[in-house]
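Note that this is a trimmed complex: some chains were dropped, and none of the rest were shifted.
Order of writing sets the labels: A and B. Residues in every chain begin at 1.
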Amino acid sequence: MTLQEIAQSINIECDNTKEISGLSTLLDSTQTEVTFLENKKYLNDLKKTKAAAVLINEEFANEVPEDTIALICDEPYLNLAKLSKLFAPEVIEIEGEKPVIGGFTKVMPNVYIGKGSSIGSDCTIMSGAYIGDNVKIGNNTVIHPNVVVYRDCNIGSDCIIHAGTVIGSDGFGFANTKDGKYIKIYQNGNVEIGDDVEIGANCAIDRAVFKSTEIANGVRIDNLVHIGHNCKLGMGCILTGQVGLSGSTILNHYVIMGGQSATAGHLEIAPFTTIAARGGVTKSITEAKKSWAGFPLIEHRRWLKLQSKIAKLLK
Amino acid sequence: MTLQEIAQSINIECDNTKEISGLSTLLDSTQTEVTFLENKKYLNDLKKTKAAAVLINEEFANEVPEDTIALICDEPYLNLAKLSKLFAPEVIEIEGEKPVIGGFTKVMPNVYIGKGSSIGSDCTIMSGAYIGDNVKIGNNTVIHPNVVVYRDCNIGSDCIIHAGTVIGSDGFGFANTKDGKYIKIYQNGNVEIGDDVEIGANCAIDRAVFKSTEIANGVRIDNLVHIGHNCKLGMGCILTGQVGLSGSTILNHYVIMGGQSATAGHLEIAPFTTIAARGGVTKSITEAKKSWAGFPLIEHRRWLKLQSKIAKLLK
C-alpha cells in the first residue's frame, strides 16, 4: 500500500507514493512505517523518528523531522486506529503452505495447525490445541489440550504450555470517537516466547499492537495470569497465580511477582525485584533486588511496619 | 406442566391446573410463572406481583395478591431450587433443526454447532468453538478458537470473542438444606450480547437464573473477566483485565472498571462512573461521572489523600 492510498483512506491529502509496510511507535518506526503523535510529552521522540510519515496535529507539524512526512489531522490516535485495520492480516489463511512437523513429534486428534506453521522435533501437541497460521514452535515442547496459539506467534524449545492457555489474543486497544464509539486498534504484532518456559492453565497472553510481547528464556508462569500487549518479561521471571500485567510492562530478569499482584502498565521493574502477593505496582522500580508490597506499593519491610501501625488504630 | 403437578413435586397441595411456563422474580413474573418470597424485605414486591403462584411462608400468606395463588411452605427458596430443575432444558438436544449458516461465513474444522442455532453472514467460527443449541449469532462476528457459547445465548453483529471465553455457563446459585446440602438452582435464563462487542480471552460470563444476563452494544471486555448471572452492562462499558462482577450488578452506560476491580452484586452504578484498579464496589453509586477507588470504595481524589495520610503513620 502506498502512503497516498493510506492517507486517502482517512481523508488526508498526500501525493507521496512510497510503499508502506506497517505502523509503529515514534521510536520503533522504520523508514517504511507510519507513526503518530497524540500526546505532546512524546515530542522528543518525534525528533528522533525515522518513520516515513506521522499522523500529527497541525500545532506540532513544524516539529516533524525533515525525512518524515506530516499527515496533519485532528485526531491522530483515532486515525491510527482506522489505519490499523488496513494492515491486519486475515483471521485465518485459507491458502498457504502446509505445516511442517518435526521428527518424533506427536500430534493428537482434533488438533488444528495453520498454514505456514512449523513445529520442531520431539514435541507433543495435545487434543484440541489450536496452532494458528505462521506459528513456529521449537523442539521438545509440550502443548497441552485446548491451548490456543494465535497466528504469527512463536514458542521456543523445551517449553510446557498448560491446558486452556491462550497466547496471542488481541491486546486491549481502541480509540474513542467523539460520539462514544470505540474504534479497534488492530493488534498487528505477535508474542515471542523463549526456551524453557512453563506457562500454567487458563492464562491469557496478548499479542503486541506493534512488534512483540516478549517472554524470555526460563520464565515460569502459574495459572490464570493475564499479560497485556507489549509486555516484556526478562529471563527467569516468576509470575504466580492470578497475576495481572497491564500493557507495556517491562520486567527485567528474575523479577518475582506474588499471587494476585499486578502492574499498571507502561513501567519498568528492576532485576531481582520481588513484589509480594497483592502488591500493586504503579510506578517504575529502578533499584534492583528489593522487596515491595501493598497498594500503593512500598518497601515490604515498611509495609509490615505500616500494617502494625494501622492495627494500632483499633486500640 | 400444571400448577398442580408442580406443587405436588414439592409436596404442596394445590388443585389449580393452570399451565405454568417457568419461574421468575416477584416483579418479573408473568401470569404463567411461579415466584417466591424468602425475605420479608420484598413484601412490597409481593403486592405488585402478577405471578400465577408464589412459594411463601404461612406467616405472609395473607399478603398475597388476589390473582396469585399462595403455595405455602417452610422453605420457599429451597422449594424454588427444587422446582428449577423441572424447567431446566436438556444439556444437549439430540433432535431438532440443523443450524443455519449465513453466506460467506467460514466454519473451521472441529466446530460444533447445535440444533436450532443460526449464524449470520460473514462470520468466522474458529476451530474448537462450541456453539450450543438454539444460539443466534449476527453478521460479521468472529468467534475465536475454543470459545464456548452455551445453549440459548445470543450474540449480535460485528462482535469479536477471543479464545477460550465461556458465555452462558451456569450462574452460582443454590439453596441450603438444613442438613448442609446445596440444592442447585438451575439457571434457566441466558446471555444476550449486543452488537460491536469485543470480549477478551478466557473470560466467563454466566447465564441468568431467570431472563437474561445483558451486555449492550459497544462494550469492551479484557481478559479473564468474570461476570455473574443477571448482570446488565450498559452501552460502551469498559471492563479491564481480571475484573469480577458479582451477580445482578447493573452498570449503566460508559462505566469503566480498572484492572482487578470488582462489585459485590445486587447494586447499580451510575453512567460514566470510573472505578480505579482494585476498587471494590459494595453499594450502588447514584451520581454519574465520578471516579472511585479503594476497598471500601471512596472518591478517587479522597483515596489519594487518604493514602498520603496513611503513609504518614510511618513517620
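Just so it is clear, a contact is a pair of C-beta atoms (placed from the backbone, for glycine too) under 8 Å apart; a residue touches a chain by one contact, two chains touch by 3 or more.
Keep in mind the model is a prediction, meaning the values are calculated, not measured.
A.B. asks: Total copies in the complex, given 2 are shown here: how many?
C.D. replies: In total, this homomeric complex is built from 3 copies.
Note that in this section only the chains that are shown with their structure count from here on.
A.B. asks: What's the distance between the Cα centroids of chain A and chain B, rounded to whole Å?
C.D. replies: Their C-alpha centroids are separated by 32 Å.
A.B. asks: Residues of chain A touching chain B in their complex?
C.D. replies: Chain A residues touching chain B: 91-92, 94, 110, 112, 128, 130, 146, 148, 150, 164-166, 169-170, 172, 174, 180-182, 184, 202-204, 206, 224, 226, 228, 242, 244, 246, 260, 262, 264, 280, 295-296, 298, 302, 305-306, 309-310.
A.B. asks: Considering only the defined contacts, which chain B positions touch chain A in the complex?
C.D. replies: For chain B paired with chain A, touching residues are 106, 108-110, 124, 126-128, 142, 144-146, 160, 162-164, 196, 198, 200-202, 218, 220, 222-224, 235-236, 240-242, 254, 259-260, 277-278, 307, 310-311, 313-314.
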